[in-house]
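Have a look at the structure that comes next, please.
Every protein chain of the complex appears in place save one, which is left out.
And now, subunit A:
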Amino acid sequence: MAAKLDVVVVGAGLAGLTAARTLTAAGRSVVVVEARDRVGGRTLNHDLGDGQVVEAGGQFVGPTQNHILKLAGDLGIDTVAANTVGDSVYVHAGRSRRFSGEIPPDLLALPDLALTMRRINQLAAQVRLDAPWKSPDAAKWDSMTFESWIRRNTVTTGGIDLVNVFLGSAYGGGAQDASLLFSLHYIAGMGDEDNPGTIERGIGNEGGAQESRFVGGSQLVSIRAAEQLDDRVVLGSAVRAIEQDATSLTVRTDDRSWAASHVIVAVPPALAARIAWNPLLPAQQDALFSRLTFGTLMKCEAVYDEPFWRQDGLSGQGVFRSGSPLCSMHDNTPPSGGPGVLMGFLGGAQWRRWAHRPPRERRAAVLRSFAEVAGRNALRPTDYFEQDWTTEEFTRGGPTAVAAPGTVTGFGEWRDRPFGRVHWAGAEHSDYWNGYMDGAVRSGKDAANAVLEQGD
(Lines give C-alpha, C1' and ligand atoms only; values in the text may rest on other atoms or scores of the structure.)
Protein backbone atom coordinates (compact mmCIF):
# COMPACT_ATOMS: atom_id res chain seq x y z
CA MET A 1 0.00 0.00 0.00
CA ALA A 2 1.28 3.46 -0.96
CA ALA A 3 1.41 6.44 1.41
CA LYS A 4 -1.89 7.51 2.91
CA LEU A 5 -3.84 9.86 0.68
CA ASP A 6 -6.13 12.68 1.70
CA VAL A 7 -8.99 11.35 -0.43
CA VAL A 8 -9.81 8.34 -2.57
CA VAL A 9 -12.63 9.00 -5.03
CA VAL A 10 -14.45 5.90 -6.26
CA GLY A 11 -15.78 6.31 -9.81
CA ALA A 12 -14.54 8.51 -12.68
CA GLY A 13 -17.87 9.77 -13.98
CA LEU A 14 -18.66 13.48 -13.97
CA ALA A 15 -19.31 13.46 -10.22
CA GLY A 16 -16.11 11.71 -9.20
CA LEU A 17 -13.94 13.72 -11.57
CA THR A 18 -15.48 16.99 -10.40
CA ALA A 19 -14.86 16.05 -6.78
CA ALA A 20 -11.25 15.20 -7.61
CA ARG A 21 -10.76 18.52 -9.45
CA THR A 22 -12.12 20.49 -6.53
CA LEU A 23 -9.96 18.64 -4.00
CA THR A 24 -6.82 18.85 -6.12
CA ALA A 25 -7.37 22.57 -6.55
CA ALA A 26 -7.55 22.81 -2.75
CA GLY A 27 -4.17 21.07 -2.52
CA ARG A 28 -5.36 17.65 -1.38
CA SER A 29 -3.75 14.40 -2.50
CA VAL A 30 -6.31 12.41 -4.46
CA VAL A 31 -6.65 9.17 -6.39
CA VAL A 32 -9.72 8.39 -8.51
CA VAL A 33 -10.32 4.65 -8.77
CA GLU A 34 -12.44 3.67 -11.77
CA ALA A 35 -13.76 0.20 -12.62
CA ARG A 36 -13.99 0.66 -16.36
CA ASP A 37 -11.12 1.08 -18.81
CA ARG A 38 -12.46 4.54 -19.60
CA VAL A 39 -13.74 7.62 -17.83
CA GLY A 40 -17.16 9.25 -18.21
CA GLY A 41 -19.49 6.59 -16.80
CA ARG A 42 -22.94 7.20 -18.22
CA THR A 43 -21.57 9.55 -20.87
CA LEU A 44 -20.08 7.71 -23.81
CA ASN A 45 -18.93 8.88 -27.22
CA HIS A 46 -19.59 6.46 -30.05
CA ASP A 47 -16.98 6.72 -32.81
CA LEU A 48 -18.57 7.32 -36.21
CA GLY A 49 -15.35 6.19 -37.84
CA ASP A 50 -14.42 9.49 -39.50
CA GLY A 51 -13.01 11.28 -36.49
CA GLN A 52 -16.51 12.34 -35.44
CA VAL A 53 -18.52 11.02 -32.53
CA VAL A 54 -22.11 10.76 -31.47
CA GLU A 55 -23.39 10.42 -27.92
CA ALA A 56 -24.55 6.99 -26.73
CA GLY A 57 -25.31 8.09 -23.15
CA GLY A 58 -26.15 11.40 -21.49
CA GLN A 59 -25.94 14.24 -23.98
CA PHE A 60 -28.34 17.18 -23.70
CA VAL A 61 -27.81 20.32 -21.62
CA GLY A 62 -29.87 23.43 -21.20
CA PRO A 63 -30.50 26.61 -19.22
CA THR A 64 -30.01 26.52 -15.43
CA GLN A 65 -27.60 23.58 -15.80
CA ASN A 66 -24.88 26.03 -14.92
CA HIS A 67 -22.51 23.61 -13.25
CA ILE A 68 -21.99 21.21 -16.14
CA LEU A 69 -21.90 24.18 -18.54
CA LYS A 70 -19.24 25.91 -16.44
CA LEU A 71 -17.15 22.74 -16.15
CA ALA A 72 -17.31 22.18 -19.91
CA GLY A 73 -16.44 25.84 -20.52
CA ASP A 74 -13.46 25.59 -18.19
CA LEU A 75 -12.28 22.58 -20.18
CA GLY A 76 -12.62 24.44 -23.51
CA ILE A 77 -15.67 22.50 -24.72
CA ASP A 78 -18.33 24.39 -26.66
CA THR A 79 -22.02 23.70 -26.88
CA VAL A 80 -24.04 23.49 -30.07
CA ALA A 81 -27.82 23.80 -30.37
CA ALA A 82 -29.58 20.46 -30.78
CA ASN A 83 -31.33 20.49 -34.16
CA THR A 84 -34.89 21.77 -33.89
CA VAL A 85 -35.14 23.40 -37.30
CA GLY A 86 -38.19 22.07 -39.13
CA ASP A 87 -41.32 20.27 -38.08
CA SER A 88 -41.47 17.53 -35.49
CA VAL A 89 -43.73 14.52 -35.98
CA TYR A 90 -46.29 13.09 -33.59
CA VAL A 91 -47.10 9.41 -34.05
CA HIS A 92 -50.30 8.06 -32.57
CA ALA A 93 -52.50 5.12 -33.52
CA GLY A 94 -50.47 4.47 -36.66
CA ARG A 95 -50.77 8.07 -37.92
CA SER A 96 -47.91 10.53 -38.27
CA ARG A 97 -48.68 14.23 -37.96
CA ARG A 98 -46.24 17.10 -38.39
CA PHE A 99 -46.22 19.91 -35.88
CA SER A 100 -44.10 22.86 -34.91
CA GLY A 101 -43.20 23.94 -31.39
CA GLU A 102 -43.19 21.69 -28.36
CA ILE A 103 -46.82 20.62 -28.02
CA PRO A 104 -48.02 17.55 -29.95
CA PRO A 105 -51.17 18.05 -32.08
CA ASP A 106 -53.50 15.82 -30.11
CA LEU A 107 -56.66 17.79 -29.49
CA LEU A 108 -58.23 15.16 -27.25
CA ALA A 109 -55.15 14.77 -25.08
CA LEU A 110 -54.11 18.40 -24.81
CA PRO A 111 -56.58 19.66 -22.20
CA ASP A 112 -55.56 16.82 -19.87
CA LEU A 113 -51.90 17.36 -20.57
CA ALA A 114 -52.06 21.12 -20.02
CA LEU A 115 -53.96 20.66 -16.77
CA THR A 116 -51.62 17.93 -15.57
CA MET A 117 -48.55 20.04 -16.25
CA ARG A 118 -50.00 23.05 -14.48
CA ARG A 119 -50.90 21.01 -11.41
CA ILE A 120 -47.52 19.29 -11.37
CA ASN A 121 -45.78 22.69 -11.33
CA GLN A 122 -48.08 23.93 -8.57
CA LEU A 123 -47.37 20.90 -6.38
CA ALA A 124 -43.67 20.87 -7.22
CA ALA A 125 -43.46 24.45 -5.94
CA GLN A 126 -44.58 23.16 -2.52
CA VAL A 127 -41.87 20.51 -2.26
CA ARG A 128 -38.95 21.19 0.04
CA LEU A 129 -36.03 20.69 -2.27
CA ASP A 130 -33.48 20.10 0.50
CA ALA A 131 -35.71 17.73 2.46
CA PRO A 132 -38.68 16.47 0.40
CA TRP A 133 -39.77 14.18 3.22
CA LYS A 134 -40.54 17.34 5.22
CA SER A 135 -42.85 18.78 2.53
CA PRO A 136 -46.35 19.59 3.80
CA ASP A 137 -48.05 16.66 2.06
CA ALA A 138 -45.02 14.38 1.97
CA ALA A 139 -46.75 11.34 3.51
CA LYS A 140 -49.71 11.58 1.14
CA TRP A 141 -47.60 12.22 -1.93
CA ASP A 142 -45.22 9.39 -1.11
CA SER A 143 -48.05 6.91 -0.62
CA MET A 144 -49.05 6.90 -4.27
CA THR A 145 -47.39 6.51 -7.61
CA PHE A 146 -47.11 9.42 -10.02
CA GLU A 147 -49.40 7.45 -12.34
CA SER A 148 -52.20 6.98 -9.80
CA TRP A 149 -52.16 10.73 -9.15
CA ILE A 150 -52.23 11.59 -12.88
CA ARG A 151 -55.07 9.15 -13.55
CA ARG A 152 -57.05 10.57 -10.65
CA ASN A 153 -56.71 14.07 -12.09
CA THR A 154 -57.36 13.44 -15.76
CA VAL A 155 -60.27 12.35 -17.92
CA THR A 156 -58.59 10.76 -20.93
CA THR A 157 -55.44 8.66 -21.15
CA GLY A 158 -53.73 11.54 -23.00
CA GLY A 159 -52.18 13.03 -19.86
CA ILE A 160 -50.59 9.82 -18.65
CA ASP A 161 -49.50 8.75 -22.16
CA LEU A 162 -47.74 12.01 -22.88
CA VAL A 163 -46.10 12.25 -19.43
CA ASN A 164 -44.86 8.72 -20.08
CA VAL A 165 -43.32 9.83 -23.37
CA PHE A 166 -41.06 12.08 -21.31
CA LEU A 167 -40.45 9.57 -18.51
CA GLY A 168 -39.56 6.82 -20.99
CA SER A 169 -36.23 8.58 -21.48
CA ALA A 170 -36.04 10.59 -18.22
CA TYR A 171 -36.76 7.63 -15.90
CA GLY A 172 -36.13 4.73 -18.24
CA GLY A 173 -39.57 3.86 -16.96
CA GLY A 174 -43.03 5.25 -16.51
CA ALA A 175 -45.13 7.16 -14.03
CA GLN A 176 -46.12 3.85 -12.41
CA ASP A 177 -42.52 3.28 -11.28
CA ALA A 178 -42.13 6.39 -9.16
CA SER A 179 -43.80 7.93 -6.17
CA LEU A 180 -45.57 11.24 -6.66
CA LEU A 181 -43.30 12.83 -4.05
CA PHE A 182 -40.14 11.64 -5.79
CA SER A 183 -41.45 12.91 -9.12
CA LEU A 184 -42.41 16.32 -7.74
CA HIS A 185 -38.97 16.65 -6.16
CA TYR A 186 -37.32 15.62 -9.42
CA ILE A 187 -39.31 18.30 -11.29
CA ALA A 188 -38.82 20.92 -8.57
CA GLY A 189 -35.08 20.48 -9.14
CA MET A 190 -35.27 21.25 -12.85
CA GLY A 191 -33.97 24.73 -12.30
CA ASP A 192 -31.42 26.49 -10.14
CA GLU A 193 -31.27 28.66 -7.02
CA ASP A 194 -32.90 31.55 -8.96
CA ASN A 195 -35.30 29.70 -11.22
CA PRO A 196 -37.72 27.20 -9.72
CA GLY A 197 -37.96 23.91 -11.55
CA THR A 198 -40.79 23.33 -13.99
CA ILE A 199 -41.79 20.36 -16.07
CA GLU A 200 -41.65 22.55 -19.19
CA ARG A 201 -37.93 23.09 -18.62
CA GLY A 202 -37.46 19.35 -18.23
CA ILE A 203 -39.23 18.35 -21.43
CA GLY A 204 -38.33 21.37 -23.54
CA ASN A 205 -35.87 21.85 -26.35
CA GLU A 206 -35.27 25.59 -26.68
CA GLY A 207 -35.15 26.96 -23.17
CA GLY A 208 -35.25 23.42 -21.81
CA ALA A 209 -33.07 20.47 -20.91
CA GLN A 210 -32.74 19.28 -24.53
CA GLU A 211 -31.50 22.61 -25.86
CA SER A 212 -27.84 21.88 -26.56
CA ARG A 213 -25.16 19.25 -26.95
CA PHE A 214 -21.41 19.35 -26.45
CA VAL A 215 -19.15 19.72 -29.46
CA GLY A 216 -17.01 16.58 -29.42
CA GLY A 217 -19.62 14.67 -27.40
CA SER A 218 -20.41 14.80 -23.69
CA GLN A 219 -17.78 12.21 -22.74
CA LEU A 220 -15.16 14.73 -23.80
CA VAL A 221 -15.88 16.64 -20.57
CA SER A 222 -14.72 13.68 -18.50
CA ILE A 223 -11.86 12.85 -20.85
CA ARG A 224 -10.45 16.38 -20.54
CA ALA A 225 -11.00 16.48 -16.79
CA ALA A 226 -9.19 13.17 -16.43
CA GLU A 227 -6.31 14.38 -18.60
CA GLN A 228 -5.77 17.25 -16.19
CA LEU A 229 -5.86 14.88 -13.23
CA ASP A 230 -3.27 12.79 -15.07
CA ASP A 231 -2.00 9.74 -13.19
CA ARG A 232 -4.35 10.40 -10.30
CA VAL A 233 -6.98 8.47 -12.28
CA VAL A 234 -6.56 4.69 -12.06
CA LEU A 235 -8.62 2.77 -14.64
CA GLY A 236 -9.70 -0.87 -14.78
CA SER A 237 -9.95 -1.12 -11.00
CA ALA A 238 -13.33 -2.03 -9.52
CA VAL A 239 -13.53 -1.16 -5.84
CA ARG A 240 -14.72 -4.26 -3.99
CA ALA A 241 -14.34 -3.31 -0.35
CA ILE A 242 -14.06 -0.27 1.88
CA GLU A 243 -12.95 -0.56 5.49
CA GLN A 244 -12.92 2.26 7.95
CA ASP A 245 -11.89 2.97 11.51
CA ALA A 246 -11.90 6.20 13.49
CA THR A 247 -9.10 7.88 11.56
CA SER A 248 -8.52 6.06 8.35
CA LEU A 249 -10.03 4.15 5.45
CA THR A 250 -8.81 1.39 3.19
CA VAL A 251 -10.20 1.05 -0.32
CA ARG A 252 -9.61 -2.33 -1.96
CA THR A 253 -9.80 -3.55 -5.53
CA ASP A 254 -8.98 -7.14 -6.52
CA ASP A 255 -5.24 -6.50 -6.46
CA ARG A 256 -4.58 -3.10 -4.91
CA SER A 257 -5.49 -1.03 -1.93
CA TRP A 258 -5.22 2.61 -0.92
CA ALA A 259 -5.30 4.20 2.51
CA ALA A 260 -6.99 7.57 2.83
CA SER A 261 -8.35 10.02 5.35
CA HIS A 262 -11.59 10.36 3.38
CA VAL A 263 -13.42 8.53 0.64
CA ILE A 264 -15.93 9.95 -1.82
CA VAL A 265 -18.04 7.23 -3.36
CA ALA A 266 -19.27 8.57 -6.72
CA VAL A 267 -20.90 5.47 -8.17
CA PRO A 268 -24.62 4.80 -8.73
CA PRO A 269 -26.34 4.19 -5.35
CA ALA A 270 -27.34 0.60 -6.08
CA LEU A 271 -23.72 -0.18 -6.93
CA ALA A 272 -22.47 1.55 -3.78
CA ALA A 273 -24.65 -0.88 -1.82
CA ARG A 274 -22.84 -3.81 -3.45
CA ILE A 275 -19.41 -2.77 -2.16
CA ALA A 276 -18.32 -4.89 0.84
CA TRP A 277 -18.46 -2.40 3.72
CA ASN A 278 -16.65 -2.94 6.98
CA PRO A 279 -18.33 -1.90 9.18
CA LEU A 280 -21.59 -2.36 7.32
CA LEU A 281 -23.42 0.65 5.94
CA PRO A 282 -26.15 1.86 8.28
CA ALA A 283 -29.16 -0.32 7.50
CA GLN A 284 -31.31 2.63 6.41
CA GLN A 285 -28.66 3.85 3.99
CA ASP A 286 -28.17 0.36 2.62
CA ALA A 287 -31.94 0.02 2.24
CA LEU A 288 -32.17 3.34 0.41
CA PHE A 289 -29.27 2.69 -1.95
CA SER A 290 -30.54 -0.82 -2.71
CA ARG A 291 -33.94 0.62 -3.59
CA LEU A 292 -32.45 3.26 -5.89
CA THR A 293 -31.99 0.90 -8.81
CA PHE A 294 -31.88 2.35 -12.29
CA GLY A 295 -34.55 2.41 -14.95
CA THR A 296 -34.12 0.42 -18.14
CA LEU A 297 -32.94 2.41 -21.13
CA MET A 298 -31.33 1.82 -24.46
CA LYS A 299 -30.29 4.31 -27.11
CA CYS A 300 -30.80 3.16 -30.71
CA GLU A 301 -28.99 5.12 -33.39
CA ALA A 302 -29.01 4.91 -37.17
CA VAL A 303 -26.42 6.55 -39.41
CA TYR A 304 -27.21 7.85 -42.94
CA ASP A 305 -25.06 9.49 -45.59
CA GLU A 306 -26.76 12.76 -44.80
CA PRO A 307 -29.63 14.07 -42.63
CA PHE A 308 -32.12 13.62 -45.50
CA TRP A 309 -35.12 14.55 -43.36
CA ARG A 310 -33.90 18.15 -43.11
CA GLN A 311 -34.56 18.63 -46.86
CA ASP A 312 -38.19 17.70 -46.20
CA GLY A 313 -38.46 20.43 -43.58
CA LEU A 314 -38.30 17.95 -40.72
CA SER A 315 -36.34 18.34 -37.50
CA GLY A 316 -35.90 14.57 -37.09
CA GLN A 317 -37.67 14.85 -33.79
CA GLY A 318 -40.50 12.45 -33.07
CA VAL A 319 -42.93 11.87 -30.24
CA PHE A 320 -44.55 8.43 -30.03
CA ARG A 321 -47.69 8.06 -27.99
CA SER A 322 -47.70 4.35 -27.07
CA GLY A 323 -47.58 1.49 -29.54
CA SER A 324 -44.06 2.15 -30.81
CA PRO A 325 -40.87 0.65 -29.39
CA LEU A 326 -39.61 4.22 -28.95
CA CYS A 327 -40.93 6.99 -26.75
CA SER A 328 -39.09 9.78 -28.54
CA MET A 329 -36.39 10.39 -31.12
CA HIS A 330 -33.98 13.15 -32.06
CA ASP A 331 -31.66 14.28 -34.81
CA ASN A 332 -28.23 13.34 -33.47
CA THR A 333 -26.24 14.47 -36.49
CA PRO A 334 -22.80 15.79 -35.48
CA PRO A 335 -22.35 19.59 -35.56
CA SER A 336 -20.51 19.39 -38.93
CA GLY A 337 -23.85 18.46 -40.54
CA GLY A 338 -23.01 14.91 -41.60
CA PRO A 339 -23.35 12.00 -41.56
CA GLY A 340 -27.02 12.08 -40.60
CA VAL A 341 -27.81 10.36 -37.32
CA LEU A 342 -31.22 9.59 -35.84
CA MET A 343 -31.38 8.55 -32.19
CA GLY A 344 -34.33 6.93 -30.43
CA PHE A 345 -34.95 6.20 -26.77
CA LEU A 346 -36.20 2.70 -26.00
CA GLY A 347 -37.03 2.69 -22.32
CA GLY A 348 -39.22 1.35 -19.53
CA ALA A 349 -42.09 -0.91 -20.60
CA GLN A 350 -40.92 -0.75 -24.20
CA TRP A 351 -37.46 -1.86 -23.12
CA ARG A 352 -39.03 -4.81 -21.31
CA ARG A 353 -40.95 -5.69 -24.45
CA TRP A 354 -38.11 -5.29 -26.93
CA ALA A 355 -34.77 -5.80 -25.16
CA HIS A 356 -34.91 -9.56 -25.42
CA ARG A 357 -36.16 -9.80 -28.99
CA PRO A 358 -33.52 -10.83 -31.57
CA PRO A 359 -31.38 -7.76 -32.45
CA ARG A 360 -32.47 -7.87 -36.09
CA GLU A 361 -36.16 -7.71 -35.15
CA ARG A 362 -35.56 -4.84 -32.75
CA ARG A 363 -33.52 -2.95 -35.33
CA ALA A 364 -36.38 -3.29 -37.83
CA ALA A 365 -38.93 -2.05 -35.31
CA VAL A 366 -36.78 0.95 -34.42
CA LEU A 367 -36.05 1.86 -38.05
CA ARG A 368 -39.74 1.60 -38.91
CA SER A 369 -40.44 4.05 -36.10
CA PHE A 370 -37.76 6.35 -37.51
CA ALA A 371 -39.47 6.00 -40.90
CA GLU A 372 -42.80 7.08 -39.43
CA VAL A 373 -41.10 10.36 -38.53
CA ALA A 374 -38.41 10.88 -41.15
CA GLY A 375 -39.76 8.96 -44.15
CA ARG A 376 -39.01 5.57 -45.68
CA ASN A 377 -35.36 6.43 -46.39
CA ALA A 378 -34.87 5.82 -42.70
CA LEU A 379 -35.31 2.08 -43.32
CA ARG A 380 -31.89 1.87 -45.01
CA PRO A 381 -29.16 3.27 -42.78
CA THR A 382 -25.48 2.80 -43.55
CA ASP A 383 -24.92 1.81 -39.95
CA TYR A 384 -27.02 1.05 -36.88
CA PHE A 385 -25.97 0.61 -33.28
CA GLU A 386 -27.51 0.32 -29.84
CA GLN A 387 -26.25 1.14 -26.39
CA ASP A 388 -28.18 -0.83 -23.79
CA TRP A 389 -27.20 0.58 -20.39
CA THR A 390 -28.72 -2.34 -18.50
CA THR A 391 -25.93 -4.59 -19.74
CA GLU A 392 -23.16 -2.35 -18.40
CA GLU A 393 -21.76 -3.98 -15.27
CA PHE A 394 -20.80 -0.66 -13.72
CA THR A 395 -24.07 1.14 -14.48
CA ARG A 396 -26.84 -1.51 -14.70
CA GLY A 397 -29.57 0.57 -16.24
CA GLY A 398 -30.27 4.19 -16.84
CA PRO A 399 -30.51 7.04 -17.04
CA THR A 400 -31.00 7.41 -13.32
CA ALA A 401 -32.60 6.02 -10.17
CA VAL A 402 -36.29 6.40 -9.49
CA ALA A 403 -37.83 5.99 -6.04
CA ALA A 404 -41.03 3.98 -5.59
CA PRO A 405 -43.65 5.02 -3.00
CA GLY A 406 -42.42 4.95 0.59
CA THR A 407 -38.76 5.38 -0.27
CA VAL A 408 -38.29 9.15 0.10
CA THR A 409 -40.27 9.47 3.34
CA GLY A 410 -38.88 6.20 4.72
CA PHE A 411 -35.22 6.62 3.91
CA GLY A 412 -34.68 9.87 1.98
CA GLU A 413 -32.80 11.62 4.76
CA TRP A 414 -30.02 9.03 4.39
CA ARG A 415 -29.28 9.93 0.79
CA ASP A 416 -26.33 12.27 1.35
CA ARG A 417 -25.54 11.57 5.00
CA PRO A 418 -21.78 10.89 5.39
CA PHE A 419 -20.95 7.45 6.73
CA GLY A 420 -18.09 8.37 9.05
CA ARG A 421 -15.41 9.62 6.66
CA VAL A 422 -17.19 8.37 3.58
CA HIS A 423 -19.06 10.95 1.48
CA TRP A 424 -21.46 10.40 -1.40
CA ALA A 425 -21.55 11.92 -4.86
CA GLY A 426 -23.27 11.15 -8.12
CA ALA A 427 -26.20 12.53 -10.08
CA GLU A 428 -28.63 10.79 -7.69
CA HIS A 429 -27.20 12.86 -4.80
CA SER A 430 -28.23 16.24 -6.15
CA ASP A 431 -31.35 18.24 -5.39
CA TYR A 432 -31.06 20.25 -8.60
CA TRP A 433 -31.12 18.28 -11.86
CA ASN A 434 -31.19 14.99 -10.01
CA GLY A 435 -30.16 12.23 -12.39
CA TYR A 436 -28.64 14.63 -14.92
CA MET A 437 -25.07 15.59 -15.79
CA ASP A 438 -25.56 18.91 -14.02
CA GLY A 439 -26.65 17.08 -10.87
CA ALA A 440 -23.56 14.89 -11.10
CA VAL A 441 -21.24 17.92 -11.26
CA ARG A 442 -23.07 19.69 -8.43
CA SER A 443 -22.85 16.58 -6.23
CA GLY A 444 -19.13 16.23 -6.92
CA LYS A 445 -18.50 19.79 -5.74
CA ASP A 446 -20.76 19.34 -2.70
CA ALA A 447 -19.02 16.12 -1.63
CA ALA A 448 -15.58 17.67 -2.08
CA ASN A 449 -16.60 20.70 -0.03
CA ALA A 450 -17.99 18.42 2.69
CA VAL A 451 -14.63 16.65 2.85
CA LEU A 452 -12.80 19.97 3.05
CA GLU A 453 -15.14 21.11 5.82
CA GLN A 454 -14.68 17.87 7.74
CA GLY A 455 -10.93 18.61 7.87
CA ASP A 456 -8.28 15.99 8.59
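Criterion: a residue touches a chain if its C-beta (ideal position, glycine included) is under 8 Å from a C-beta of that chain, and two chains touch if they have at least 3 such contacts; residues count from 1.
Everything below uses one rule, namely that contacts and distances are computed from a predicted model.
Within the choices "Ferric reductase-like transmembrane domain-containing protein", "Glutamate synthase", "ABC transporter permease" or "SRPBCC family protein", the name that UniProt assigns to the complex's undisplayed chain is "SRPBCC family protein". From the options A:365, A:422 or A:440, the residue with contact to the chain not on display is A:365. Touching the missing chain, out of A:352, A:380 or A:417, is residue A:380.
Annotation for subunit A: contacts to the undisplayed chain at residues 360-361, 363-365, 367-368, 371, 376, 379-380, 384.
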